[in-house]
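Notes follow once the structure below has been shown.
A single protein chain has been removed from this complex, and every other one stays in its place.
Residue numbering begins at 1 within each chain, and the chains themselves are lettered A, B and C in the order written.
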Amino acid sequence: MQDIMFYMFAALTIASAGVMVFSRSVIYSAVGLLFTFFGVAGIYVLLAADFVAVAQVMIYVGGILVLLLFGVMLSQRVTGVNMRTETLQTVPAAIVAVGVLFILFRVISKTEWLVKAKTTFEPTTAKLGTLLMTDYLIPFEIVSVLLLGALIGAAFIARKG
Amino acid sequence: MPVLSANHAVINALSILPTFSETLTNVLFMVLGAVIITGLAALLALVSVYLERKVSAHMQDRLGPMEVNTEIPILKNIGHGWAQTLADAFKLLLKEDIVPAAADKKLHLLAPFIVFAATLAAFAVLPFGRNLIPSDLNVGVFYLIAISSFVVVGIILAGWASNNKWSLLGAMRSAAQIVSFEIPASVSVLVVIMAVGSLNLGEIVEFQEGGIHRWLIWRFFPFNLLAFFIFFVASLAELNRAPFDLPEAESEIIAGFHTEYSGMKFAMFFLAEYANMFLVGVIISTLFLGGWSSPFGSFLNSAPFQVFWVFVKSFAIIFVHMWLRWTLPRVRVDQLMYTSWKVLTPFAFVSMLGVGLWMILIQ
Amino acid sequence: MITSAILILLLPLVAFIIQIFVGKRLPRKGDWVSTGAMFAALALSVGIFIDAVAQYEPNNVLATATWDWINFGPVHVTFGFLIDNLTAFMLVVVTLVSSLVHLYSIGYMHGDPRYNRYFAYLSLFSFSMLGLVLVDNLFGIYIFWELVGLSSYLLIGFWFEKDSAANASKKAFITNRVGDVGMFAGIMILFSITGTFSFNEVFAAVADGHVGGTLLTVAGILLFFGAIGKSAQFPLHVWLPDAMEGPTPVSALIHAATMVAAGVYMVGRTFVLYTPDALLFIAYIGTITAFIAATIAIVQMDIKRVLAYSTISQLGYMMVGLGTGGYTAGLFHLTTHAFFKALLFLGSGSVIHAVHTQEMDEMGGLRKKMPITFWTFLIATLSISGVFPLSGFWSKDAILASALGFGMTHPAHMPIFVVLLLSAGVTAFYMFRIVFLTFTGEPRDKKKYDHAHESPLTMTIPLVVLAVLSVGTIWWGWVEHMLVKPELASYGSHVASAVEHAAEEHGVAHSAHTIAMFSSVVVATLGILLSAVVYFWRKISADAWAEKLKPIHTFLWNKYYFDELYAATIIRVTLFKSRLFAAFDLKIIDGIVNGTGRLTAAFSRLQGSIDLRGVDGAVNFVARFVGYLGSQLRGLQTGNIQAYIMMALFAVVLLFVFQQF
Partner (left out) sequence: MSVGLNHYLFLAAVLFVLGLYAVITKKNAVTVLMGIELILNAANINFVAFSRYTDTDMDGQVFAIFVIVTAAAAAAVALAIVLNLYERLKSINLDEADSLSG
């Protein structure tokens, strides 16, 4: 069951990522991305990370994807289905990409990971909250400040035009 | 979700055949659950549409649908045009599906499915009774907020795929509106989460059991009451309902993002909208009004009554939604944004701070 | 009790917030908010004080409260309040003077365009000062220390349209910073050893001997640097006279009664940290300060400046008191000084309010016009001069006794007492000079004299209240019992110190007390008489003597040339350094850059000439090859970031391939 679910979500993720990458229309890319995010969220659920999964859906779909769509709509001729993106240096890029993929696969399969799977799963939210407020307090605060800065900065840059 | 609770090690240990049969049962259960939820959502949406017609009619001093009926003996006597929405639904399903020539056909088809699927997915965690939660997630509330963001994407896609200025404007308005109002809504939900200390919807309801005085709306007075009002107003806006129905403002942009939709696809938007109304009703009643718990403590609090209370509370909320729609005029765009950013958001934070300080001071 | 402590702290803060945001729109511009908050705080403080008296015990800790503040890894910083007898004492002093000054300011600042902001700043100051008194750790003290500095800066520069006020505020702030750096270093030394900021834990560490020796001496002296800055001790005293550019009630509250005393309070609070060597250092700094300031005060003509120098001088006394082991004496003088010096400043403010000038040359004969101001001012003057039985007599006498006792045990340090005694006489002299020049004799400026009038009731009531507090014959007895010196840690034999604490030896202390009392009365009387001879009966002409002692007079008139000294040394050196760096940047760095540019240009020319020769047909092939290579490399520099990414990744792949095969 678990395995079947994994293959389903993996297939969904990779297929939609493929749509995102290889489609010529920006909007189609965005739709592809939507399903990629969804697939990745499914993968998180399989990895027993429910909070991260929901955070993924909320922030990526509800935040980043909507932002991207707005970006597309505000920076192109809005009407007219013809919303194409051209590509450049496809052949060398493909060679490099395959090369990197080859490296990654080789590294992954050759490395002896110290696998020690957990067999019991407890709710993650409370534990995550505790970690964020204790061991990761400083990163947490820094990220908060970063977010605030990004918010103000983005508003400022976009407004100045 | 069964997936979550499935034990990896145990499954590995089983031989192939039982694994297969278990998989099959699991799949069957999931399919069955999905069918029930879909049916329920559709049914509730139909009821809500019917209600809307009757409520609006009575508010405007007329009768509304009265004629449509069946020949089936018992149902015949109900009258009051009870079959009107059913007939309309069939009409919509049978209508020709018109797609504009310049539209992007694939996305035009995909958009209503995204909206409808997101709405249905949200139904999966609604608590209808102590043991009647289709999927009792640990992160239930968070899941609800997250899944509802799919709707925005669907709406934007619908608006863009129609290749129509009004559609696109409506979609952009709608998206901007939903995204803006998500902030006060989420913060006021946070107030509840802080008070209860759990994201689990069932636990939130259990926290409020034991009578009307234990409902969260009265706790931390007046901060939770404030949060309730903020959430209520924000939910109106997120549903694109009057007085915040700018995305569908007929006099300005025809019908907004679903201008170019007809037939079955339109029906899906339509159903999703009313299913969402019910969804919001359940969410509000769960978060603030005690959910399935009876207002009289343990009196009338058995399983069937729990479902009853959820429905009563939700339809009460829906009735207020309708009441507002047929009473208030539409606001302007700037007023809308003002409401969200300069009124609701600051007050939502005030409410959160208030509850937080309250909890610290009591400890 | 902790609740009322928090309330005491919060009241002025809330008043500040209200005043700064909506003060302008409130009726009467909201002066009643700040004043009311201060009086409420006063009531609460008195409550705490009564508790302290009721549960009297030496060094009684009435209440503590601690919260976790910063907590990561091994670093664990707490924040809290500590209320003991000293705190209770200081709370009453601060809130009392502060509320009287608030009341006084209603009359004094009437009609000022930034009336509400003035009260906001006063509230901010009160908040900071009370926080300074209440906190239970060094870090908290440092924070509030800076906050008092900030509010002092804001209030000195309150009339920032005047260049002199703006400059004075900057001078005060920067000078204080110099001291604060030392203080911060001192705190950090203690923190790095003990790992805590809390007084109790640091004191315990000292008592256990975890900290000691030279390091503790250094830490103590560095801590004291903060007090040098804030309490205007030599050599950082230069800011205080200039700070008189602020409104006079501010001078009374901040630059006479409370903030400048914060340094003394801090030393008193951390008293057990100071090794004998550090205490000796404190005592000598105090002595030098007391003497220098007193002598400068003789010749100044600006009434507020004289008072400012007198403040510096009296702060020096307090430091000597602490430094010679007279813990009680120093803190007692802090209290009495707070009352009579606030009274002096408020009295001078009343005079300035009436005649609109600060120059004593233009006053005279005001006694008849302003009877209340005169009599209260006279009481304060008698008190500061150390006339029996006013409060100043008791406290100053205690300090002199402590210094004498110290000198008797260690004859090498006898000069401390002698100089202090001399300064006491000088103090009496210049204080009565003010009284005679201002209130007696013929009016020197007729127009201003006719215009003068007694101040309104809100201004005179504080004067009377403070005058009553300055009388205080009964003071000494129970103050001695309230503020008992804390147990000093045994510093271990490895501390090389010749200094022992004299005041602990009862026999010496008693005889020292008698001698000090008599000599101080004699010296004060001499000072008053001399002053009367010169300025009241005018038997001796001050101008003639100034002419005769011209070099000394000029030296004093220019305040020992401290400002000029600093301008010539520190400021000059800083500017010189900046110019040096600028020159370095301009000449050397730019030179390198230009040189590189020129080199590049030369190189290009060389290449050009090679190219040219190639065209000429000499090395045709090479030229074409170089040109080809150049254009290829140029192609790589597309400015397109994606191309760069790809090249980088390509390199990664290549690297991996080479490494693997």
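Rule of thumb we're sticking to: a residue touches a chain if its C-beta (ideal position, glycine included) is under 8 Å from a C-beta of that chain, and two chains touch if they have at least 3 such contacts.
Bear in mind that the values here come from a model prediction, so they are computed numbers and not experimental data.
Undergrad: Out of all the chains shown, which come into contact with the hidden one?
TA: When the entire complex is considered, the left-out chain reaches A, C.
Undergrad: Touching the hidden chain in the complete assembly: which of C:70, C:301, C:533 or C:645 does that?
TA: Missing-chain contact among the listed residues: C:645.
Undergrad: Going by the touch rule given at the top, which residues of subunit C touch the chain that is not shown?
TA: 634, 636-642, 645-646, 649
Undergrad: Would you write out the residues of subunit A that touch the absent chain, in ascending order?
TA: 2-3, 6-7, 10, 13-14, 17-18, 20-21, 26, 29-30, 33, 36-37, 40, 43-44, 47-49, 51-52, 55-56, 59-60, 63-64, 67-68, 70-72, 74-76, 85-90, 93-94, 96-98, 100-101, 104-105, 108-109, 113-118, 124, 127-128, 131-132, 135-136, 139, 143, 146-147, 149-151, 153-158, 160-161
The working rule: only the chains that are shown with their structure count from here on.
Undergrad: Connecting every touching chain pair, does the picture come out as line, ring, star, complete or other?
TA: Graph shape, chains as nodes and touching pairs as edges: a line.
Undergrad: What pair of chains is linked by the largest number of C-beta pairs in contact?
TA: Result: the chain pair A-B has the most contacts.
Undergrad: Between subunit A and subunit C, tell me the centre distance in angstrom, where each centre is the average of that chain's C-alpha atoms.
TA: 57
Undergrad: With chain centres defined as C-alpha means, what is the inter-centre distance between subunit B and subunit C in Å?
TA: That pair's centroid distance is 64 Å.
Undergrad: How big is the gap, in whole Å, between where the Cα atoms of subunit A centre and where those of subunit B centre?
TA: Computed from C-alpha means, the inter-chain centre distance equals 27 Å.
Undergrad: Of all residues in subunit A, which are in touch with two or more distinct other chains?
TA: There are none in subunit A.
Undergrad: Could you say which residues in subunit C touch two or more other chains, in rising order?
TA: none
Undergrad: Where on subunit A is subunit B touching in the complex?
TA: These residues of subunit A touch subunit B: 1-2, 4-5, 27-28, 31, 34, 45-46, 48, 50-51, 54-55, 57-58, 61-63, 65-66, 69-70, 73, 78-81, 117, 119, 121, 123-125.
Undergrad: Quick one: which bits of subunit C touch subunit A in the complex? Just the residue numbers, please.
TA: Residues of subunit C touching subunit A: 72, 642-643, 646, 649-650, 652-653, 656-657, 660.
Undergrad: What residues on subunit B touch subunit A, complex-wise?
TA: Per the touch definition, subunit B meets subunit A at residues 1, 3-4, 6-9, 11, 19, 22-23, 26, 102-104, 107, 110, 114, 137-139, 142-143, 145-150, 152-153, 156-157, 160-161, 163-165, 168, 172, 175, 179, 182, 199.
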